[in-house]
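What you see is the complex with one protein chain gone and the rest in place.
Labels for the chains are A and B, by order of writing; each one numbers its residues from 1.
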Amino acid sequence: MSKIGVFICHCGENISATVDVERVAREIGGMEGVAHAIDYKYMCSDPGQTFIKEAVKKYDLDGVVVGACSPRMHEPTFRRACAEAGLNPYLCEMANLREHCSWVHEKSEETTEKAIDLVKMLVEKVKKNKPLDSIKVPVTKRALVIGGGIAGIQASLDIANTGHKVILIERDPSIGGHMSQLSETFPTLDCSQCILTPRMVEVAQHPNIKLYTYAELESLEGFIGNFKAKIRLKAKSVNYATCTGCGACIQKCPVKKIPSEFNAGLGTRTAIYVPFPQAVPNKPVIDRVNCNYYKRGACKICEKTCQVGSIEWDKEDEIITEEVGAVVLATGFDVKGTDFFPEYGYGQYKDVLTGLQFERLASASGPTFGEIRRPSDGAIPKKIVFIACAGSRDPAKGIPYCSKICCMYTAKHAMLYQHKVHDGESTVFYMDIRAGGKNYEEFVRRAIEEDTVNYVRGRVARVYEKNGKLIVKGVDTLLGGEQVEIEADMVVLATAGVASCGSELLAQKLHVSYDPYHFFAEAHPKLKPVETNTAGIFLAGACQAPKDIPETVGMASGAAVKVAALFSNDELVREPVVAVVNRLAPPLYSTCVGCFMCETACPYNAIEHEEIKGRDGSLIRTIARVNQGLCQGCGTCVAFCRSKSIDIQGYTNEQVYAEVMSLLND
Amino acid sequence: MKIGFYPGCSLTGSSREYNESVVALAKALDIELVEIKDWNCCGATAAHVMNEELSLSLPARIMAMAEEQGLTEVVVPCAACYNRLKVTQHELEDENKRTRVIEILKQPYKGDLKIINVLQMLEAYGAENIKTRVTHPFAHKVACYYGCLLVRPHSILKFDRVEDPQSMDILIKGIGGTTLDWAFKTECCGAGFSVSRTDLVAKLSGNILKDAADRSAEAVIVACPLCQSNLDMRRGAINKTLENPIDIPVIYITQAIGLALGIGAKELGLKRHFVTVEL
Partner (left out) sequence: MEHKNKISDLQSHTGVEVMRCYQCGKCTAGCVLASDMNYPPSYLMRLLQTGTRQNMDKVLASNSIWLCLNCENCLGRCPMEIDIPKMMDYLRTQAISQNKLHPDSKPIIAFHRSFLDSVRNTGRLYEIGLVLSYKFRTFNFLQDLAIAPSMYLKGKLHLLPEMIKDRRSMKRIFAQTIENAKTLNK
């Protein structure tokens, strides 16, 4: 005979204002199998929990039902209380009388009757509950960080400094990301590379960090604490073990006119190349698409030049497998190109640039060594127009969101231009100025007040070329819509920030959610910004949404701490609500016939094959077995199984049936 | 190739040379044009400015007559008529509006006619095909002027691209011409203000011609009778506002192609222009 304790919560007035809780307790108390039933104002409070613990001991209860809020709120609370009283926590269930009853109905007789039904269902279920133990899964204390920009670098360093191992993979030949392309950063106008490169070197030299550049994630299997990552190490064609980074091969390479990705298409590079002088690692790779040897078997000058024979022509891509316990996504963002804008020339005007291209012009390591020059004729522009919100906040172009950083970097660009070209005239066409960070507003005011940048509120309808100049047709909305036409030498578009190329595919590989713009989805927009809905995978930086460097670094450290928290246990405790295939004594062994419909159904690849062998080693039968580490308890296999051989612990067919019948047997 | 044909009021009146060149070119390319019986004026700007239902009923009648005649595709050389017919067809996808218009017309209307402009007809015939028939290469540097109504609103017309369209340029290149990259391809010429606000037409059309002249265009090629009229017939008024009068001729795309195919200037109506055409 069961001895179940029932505890009905008033939840202040949340439940009791709509449901007659005393009546519920009274009627349930009269049920067969219920040894004790009370109602109380706040079951989750200390005194409330004490009631439960004392009742468990006093009445020797073998089951507890708490009629209160949603189990998502307090199931752990009440289960912990039971455990402390010596009752197996999985013998405790909650009936949701709040979200499922009092919060969605008006006060009435029927509402109370529904509440009674809900509790009755759970009581019948608990009668069939069996004690369960949590599943313990080992944790691999190694993290995989995907993306070697400032977010990935910061996260790797933070995790490595807690004493755990990190594998950092980056698909470009060097780490550094977009931050390495910037000339100066706002609001301090620090040289970007000067603050970044020490971190890059630290990553390369850190004993806990294994750095793979020119590498991409091939696949990720497993679950939190136990991931298996396959990483593709793209063939560099250069043996990094022997290469000294002397750079002689780069000097001699005859293919010199490949548009440089690092210089955003403004400069050129060779086929064997290091992306930029401060690259980490500072060793070249060969671009097989453009190299003469790979295209038509000619040249090989780099091999002849190399003093240590580091060129490896026949090297193939290599796939390695690493076991990790957590993954941090730090894949960053891209910016739209000038070809995205029909009204600004479809990308055909050489002197219409993106903000990133302007950064390369302003950068001392850029194609013009820090001088602002027109790509078309190399002249120094005397009049520049900066167009903010180019593509952002533009539903007609499919990008309704604000790209956050453009107001600030446009002010920065205008200031840098004024500092370099003293007699230059710069105009910024803007809609709003978003300068919310620390010292940001003062920075923009400096541009307007000290550096005489001309800010005009209005957007630009068109830019076209005439006689080597760019005619900009804008408007000043603050003057009632007065048209403003400027004959500029250069136009810089603050183009929209978008998700990094390949984000969608990566998210699908990792089973991570993403939004319509392919930015990765955080688990909760306010309270869980660095976690995803996939346990064990965390987010850092602009891959989640456009953001500036301070926020990126903060977020990266946040993700690192989550990883460290995960690694602070040797074992991960998992809920035992998983599927189990029944086992019987020989000669039956199991009612499972080995049809493996469950394997077809399982979305998590959690079904394994188990061979039942006789004493002589011969195979009797192959049946299904559930990997309790992978199983998520979804129950799809239970629905598929034709012989009812598989069931979910804690939600067995018997338990669910008991709940349903309790309602029907009225 | 057989196709329905809606000339519209301009082609039978003040832009007669456009009609002549379309008919002559169609004959040379073996395209049979079947004129819609008893067609009426599409209402142009006047109708949609003054009354919405009128602006929908007039084009609807034209399309209803075409459907009655068994036509499935109609070419509309006048850009304004093309625009009105396409927009009306789109608006009448709304059931309430369609019911109301059918009630007014007292005529059935299905709305499944395919309406194309003269550039689309030439594209369908194939720029390559035209190239093979060229006997007098049109070796001139020209500015192709599209005007507003051929490419906007893009969501309804879905023709070419809104900024810097290329369909006319491709046709001109196909007959041996060079096209300019210039800034006023789709800026309005002054449209229906030809009579009521000739001063504004002079200003807007003047800007267009000035840019073409600055870039050394030998001619401006158009595909809209209103644009042609504003740029050509109103040249006197335009030149009064300019420092240096401009004498660049303005001809239709069909006339340009016609010349390349060896059709005579008179047959193409080139003698009817105000600004002398010597190409």
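Here, a residue touches a chain if its C-beta (ideal position, glycine included) is under 8 Å from a C-beta of that chain, and two chains touch if they have at least 3 such contacts.
Being a predicted model, the structure only gives us computed values, none of them experimental.
Q: Wait, the hidden chain, what does it touch out of the ones we have here?
A: A, B
Q: Using the definition of touch stated at the top, determine which of B:116, B:130, B:143 or B:188 touches the missing chain.
A: B:188
Q: In the full complex, which of B:27, B:197 or B:215 touches the chain missing from this view?
A: The single option touching the absent chain is B:197.
Q: Quick one: which of B:40, B:69, B:178 or B:241 touches the chain that's been left out?
A: B:40
Q: Applying the definition given at the start, please give the residues of chain B touching the unseen chain.
A: Residues of chain B in contact with the hidden chain: 9-10, 12-17, 38-41, 43-54, 57-58, 61, 104-107, 148-149, 152-154, 162, 186-188, 190-193, 195-198, 200, 204, 207, 233, 236, 271-274.
Q: What does the interface between chain A and the hidden chain look like in terms of residue numbers?
A: Counting over the whole complex, chain A touches the hidden chain at residues 343, 389, 393-397, 431, 457-462, 473-477, 480-481, 483-484.
By definition in this document, only the chains that are shown with their structure count from here on.
Q: In their shared complex, at which residues does chain A touch chain B?
A: Result: residues 342-343, 345-346, 462, 464-467, 471 of chain A touch chain B.
Q: Please output the residues of chain B touching chain A within their complex, sorted ascending.
A: So the residues of chain B in touch with chain A come to 161-164, 181, 183, 211, 214-215.
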